[in-house]
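This is the structure, below, for whatever I ask next.
The complex appears here without one of its protein chains, the remainder shown in place.
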Amino acid sequence: MSGEFLLEVKDVSKIFGYGFLGRVKFPAVDHVSFSMEDEPKILTIAGESGCGKTTLSRIILGMLEPSGGVVLYKGRNVHAPKSGDKAWFSKQVQAIFQDPYDTFNPLKKTETYLYETARNLLRLKDYKEASKRIDEPLNFIGLSLDDVKNKYPNEFSGGELQRISIARALMPEPKLMVADEPVSMVDASLRMNILNMFKDLKEKGGISFVYITHDLATAYYISDEIAVMYRGVIVEMGPAEDVLIGKHHPYTKGLVEALPEYSKREEWLRKRAKPPGMEVKEFLTPYCKYSDICPNRMEKCVTERPPIYNVDKVKVACWLYDGYPVETLQE
Amino acid sequence: MTGIMALRPSKRALVEYIASRTLFYVATLFTAVTLTYVLFKAMPVDAVENIIFGMTSAVGAVYDPKAVMQLRRDLYELFGLGGGSPVESYLVFLRRVFTFNFGPSFISFPTPALELVLYRLPWTIGLLTTSTIVTWTLGNLLGVIAGYFRTGRFGRVLEGVAITLYPIPYYIMALVLILVFAFLIPIFPLGGGTSVIAEELTLEVILNIIWHSLLPALSLIIPGALGWFFISARTLTMETLSEDYTKYAQIRGLPEGHIIRRYVLKNILVPQTTMLALSLGGIFSGAILTEVIFAYPGVGMLAYRATFSGDLNTLMAVLLLSMLAVATAVYVLDLLYPLLDPRIRHR
Amino acid sequence: MEVDLEAAALEGGYLLSSMHTPSPKRHEVYVDAVSDVSLKLRRNEVFGIAGESGCGKSTLIKMLYGYLEPPLVLRGGSVKLHTKEGEEVQITSLTRKQLQKDVWWNHASYVPQSSMNVLNPTMRIRDHFAEMFKMHAGIGRKEAYAEARKYVEQVGLPMDVLSAFPHQLSGGMRQRVVIAIALLLEPDLVLADEPSSALDVINQQIVLNLLREAQEALRNTLVIVSHDMGIHGVMTHRMTVMYAGKLIEIGRTGDIFEKPIHPYTQVLIESLPKLGDKKQRTGLGGHPPDLRSPPTGCRFHPRCPYAMPKCGKEPPEIQEVKSDRYVACWRYPE
Partner (left out) sequence: MPVLDSFRKISRSFRDAYKGNFKFRLGFSIVLVMSILGLVLPYFSPQDPRSWYTVPKDKPPSFQYPLGTTTMGRNVFWELCASIGKSLTIALITALIASHVGLLIGLVAGIKGGTLDKLLMFLSDTFVILPQLVLLIVVITVVRAWITIPMLGAIISIVSWPWPARQVRSMVLSLRERTFVYTARLSGMNMPKVLLYELMPHLLGWHLVNFANTILFSVGTEGSLAIFGLSLLDNNTLGAMLYWAINFYALYRGLWWWISAPVVTLVLIFVSFYLISVGLSEHLHRIRR
C-alpha cells in the first residue's frame, strides 16, 4: 500500500534511560513522523546540536532500534527485515558521515572499504573486476583508484576523504543517501563542491538524500524539503522555501534571524533573543519544548503539547496556528 | 526562567545516590561470599577430609577426638558441604558467614577463630592506615612535582626510579630492605612486633612498637609512594596540564603556584581517591607477606600460621573478614566521593 | 587614527620533534604557521581574522597575545601594544612572568574557543572571578564576590550561576561567564579565538553581541578570529583574510564583502550560500598546502584560477591598492 513512498518514518521515538537504575527517561527522539515520496529529492533535517537529528539518522539507517514506531523503506520495515531484505537495504540505503578523518579506520588502508563494498554488496569476487568497478565512482568524485591505493587515511586531506566516502557510498547505486553533517568539517572553499555533487546526484543520478545539518544556509541551498527539529521533536516541516522564508514556527524564525549574514548586519546586531535553557530539562518537558524561551508563549503552551497543524504547504507544531486543520497519523 | 535551580543537588538525588551505593555494597558483598561458596563447591576434592587427614596424620599429633568431630562439622558447614541439598548447604554456609561464626581455631583450640583475628586486627590496621596515608600523600606530592617538571632532570630521575620500583611487589621490597639492613647498615630490628614485653601500653612500649614497625612500613611506603601512586599522579598531572582549563588559567596570567594548587592538585585528587580505594584491596594482600617476612604479629602472620597448620577455620575467617573490610572501605570512599567531585554531587 | 596594537614582520610556527611524528628517527619538522605578518589594529574597532582551518589564524593571535607554549616558537618580528595610559608595551620582548603580571588581563585579555572545559570543573564560578580579582587587582574575596555579581548581571545570567559549578551550566552560559571574566579589568585589547564556534546560532548571536557591546562601551580593540565569514560580515569593522600562514587581504569589512579583490577572498565570499538566493555557487579545486613545505611564490598559486608564471616564483608583497585596502596578489595593482 505504501509503495509510493521511498521512506516513511512513523511515530518514531528513542528513549535513553540514565540516572539511578535508568529511571530518568530521556526522549532523544520524541514521536517523529515524516515521509519521502519515491522521486529524487533532498530532505533536510535541520536543528542544533543535541536536537536528536543524529539519533534519528542512525534509526533510519537501521543501526539503532527505535523505542517506538516504525521506519519503512519502500514499504518494508527497516528494523524487522525479512530474509534477504538486509542485503537489499544496504544496497539501497547508504550513508556519509560528519568526520572524514574517522570515516575510515586509521589502522587500515583506505581502499579496503571500497573493496569490501564491492565484494559484499556487489558480489564481485574477482579483484580486477572489483578494481574496475571501484574506479568509476572515484572518477566521478575527481580521483582515481591509483590516487587512493595503498594509502592510509592520514595521507589524505579532509576534503579528499569526504569525497572517497561519497564514492564508496555510491558504489552499490543506492536510492537513498543519508548524509549526517557531511560538510561541517570540510573547509569553506571545498564545501560547495560537495553540495553541488549532491545536487548533481539527485538530478542526474536519481538519488534521494536525507541531509542532516545545523546550517540553514546550506540547507536552503540544496534541499527541496526541510524539517526543523528542536529537542527531539519536529517543530516545522515542508518545502524549503516555505519553511525558511515563511518561518511559521517561532523557533524557525529565531534560527533564521540569528543567522549571521552581511546583508542583515544592522538587524542582527539589534536582536536580543532569549537563550535556550538547559537541554536535559527541555527534553523532559511534557508540553511544548520550546515554550521556555518562546517569545510568543501562551498559557496553553505550558499545559499541553501542540498538535501538528497543516498551514498551507507546511506542517507546524505550534499553538499559534490553532484553528488550522490538524494532521493525523494515517495508518 | 532559565535558572539553573532545577539542577541543584536535591535531597532526593542525595538519597538516591546513597541508596544506590548501599545496594551495590550489599550486592557485591553477597556476590563475593557466594562466589567463595561456588568455588569450594566446584573443587574436585573433598577439602574437609583432606585437611582433617593432613592434620591428624601429622607426626606426633595427638588430638582430642571430640575436638576433631567438632572441627569436622564446622569445616563442612563453612565449605558449604553441610546439610543435604545444595540450597540447604548454601543457607547453612550463609548463616555461618553472616553471624561471623567460623568455629574454633585449630592453632589455639578452642579459641574461636573470629576472636583470634580480632585480636590481631589492631596491629594490621595500625600498620596499614599509617603507611597508606603516608604513601598516598607522598606519592601525590612527588607525582605532581615530577609531572610538572617532566622535562627537567629531576623529573627524569624520578621517572627512572619509579619505573624500577613500580612493578616490584611489596614482599620483594621487604626482602631487599632486610638484605640491605641486615648486611649493609644493620640499624633496624629485623623482625617482631616489639621487644619489650609489658602488660600496659607505656610510652616505652609504644615507641618500641613504632621502632619495630618502621622497616615493614618502609617496605610498603617505598614501592607505593614511588611506584603505584607516584606514576598515576604523574600521568594525571601531565594530563591535567594539557587540559583546556589549565591552559586557560595560564592564559589568564594566573601564577604557576596557584595553578598547581587550585587546578592541578584539586583535579587529580578526584581519580587518585579512587586509586586509594582500589589499592586498599591490594595492600591488604600485600601486607600479609610483609608481616610474614618481618614476623609482625598482624592478621597476615596469623594467616601464615594457620596455613601451615591447616587451620582452615581461621583462614576462612581472615578471607571473609577482609572481604568485608575492603568492601566497606570502597563503600565509605564511594560515599565521600561526591564531596571531592562536584560533577558527581550534582548528577 | 590611534593605533592600539602593532605587529611587524611576525614569523613563527610549530617545531615538532620526533615525539610527534610516527618515524622512529630523531628529527625535527617545522610547520610554517605564520609567515611575515604585519598588522596595525586601531583603538575602538572590531577587527576580524578570517581563514580556513590550519591557515594560522589561531597561531597568529596567540603570538599577538604573547602566549607561546612549545611546540609554538616565535622566529622573528615584534608586537607592540599601546595602552590607554599612553604607555608602549613591547609584548615580544617580555618574559612570561612579566606578561602574567603586567600585561595579561590588565591590558589584554583572551576569550578561548567555547569548549566544554575551559573552566575548572572543581571550582565554583564565583571563585573563578575571585581569583582573577585577587591576582590582578589585589581585591579580597568578599569584595570580589560582590564585584562578580555586577559582571554576571552584565552578561545577562541569573545570580545563582555564581555558586554553581561549570558542568551545571549550558555551553552558552559558560561562554558568557568566560566573556564576563575577560572584561573584568577593562582591557585595551580583547582577543577572541572562535568565541562562538561550539554554540548554536542563537547562543552565538547572544555571545557575539555581548562582546560587541562591551567593545562599544570600553572603546577598546576587539579581535575576532573565525572561520565563518558570516560572523565577520556582521561583527567586524575591518578584517583580514589569511591563507596558508599569510595575510592576503586587509580592508574595511564592507569593502571586502562588496568587492573582494584577492581571488581567494572572492571564492570565500561568493561561495557563501544565502537564504532566499538559490544561485549556483562554486567552490575551489585542490586543497590547502602542507605548511611543512609550503609552495614557493604565492602560496595560493596552485589553486588560483588566474595564476601566472610569476606567481609560482616570487611571493607577492601585501600592499595598499586603495585607501585602507591591502592585497597580496601579483594582479594588483593592475
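Which chain is which? They are A, B and C, in the order written, and residues in each are numbered from 1.
Quick note on the criterion: contacts are C-beta pairs under 8 Å (C-beta built on N, C-alpha and C of every residue); 3 or more make two chains touch, one makes a residue touch a chain.
Source: prediction; values computed, not measured.
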> Of A:Phe34, A:Tyr73 or A:Phe104, which residue touches the hidden chain?
Replying inline: A:Phe104
>> In the whole complex, not just what's shown, which of A:Phe34, A:Tyr73 or A:Tyr113 touches the removed chain?
In response: A:Tyr113
> Among B:Val68, B:Val176 or B:Leu269, which residue is in contact with the omitted chain in the full complex?
Replying inline: B:Val176
>> In the complete complex, the non-displayed chain touches which residues of chain B?
In response: 24, 27-29, 31-32, 35-36, 39-40, 43-45, 47, 50-51, 54, 163-164, 166-169, 171-172, 175-176, 178-179, 182-183, 190, 278, 281-282, 284-286, 288-289, 292-293, 303-304, 307-308, 310, 312, 315-316, 318-319, 322-323, 326-327, 330
> Of the residues in chain A, which ones touch the absent chain?
Replying inline: 61, 63, 87, 90, 94-95, 97-99, 102-108, 113, 116-117, 119-121, 165, 168-169
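Here is the rule we use: only the chains that are shown with their structure count from here on.
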> How many angstrom lie between the CA centroids of chain A and chain B, rounded to a whole number?
Replying inline: 53
>> Among all residues of chain A, which ones touch two or more of the remaining chains?
In response: 275, 277-278
> Of all residues in chain C, which are in touch with two or more distinct other chains?
Replying inline: 173
>> Quick check on the complex: what are the chain B residues that touch chain C?
In response: 1-5, 7, 243-245, 247-255, 258, 262-263, 266-267, 270, 340-343, 346
> Once bound in the complex, which stretches of chain C touch chain B?
Replying inline: 65, 67, 69, 99-101, 103-105, 109-110, 112, 115-123, 131-132, 135-136, 158, 160-161, 164-165, 167-169, 173, 181
>> Applying the document's contact rule, which stretches of chain C touch chain A when the two form their complex?
In response: 52-53, 170, 172-173, 200-206, 208-209, 212, 227-231, 233-235, 253, 257, 264, 267-268, 271-276, 278, 280-285, 287-288
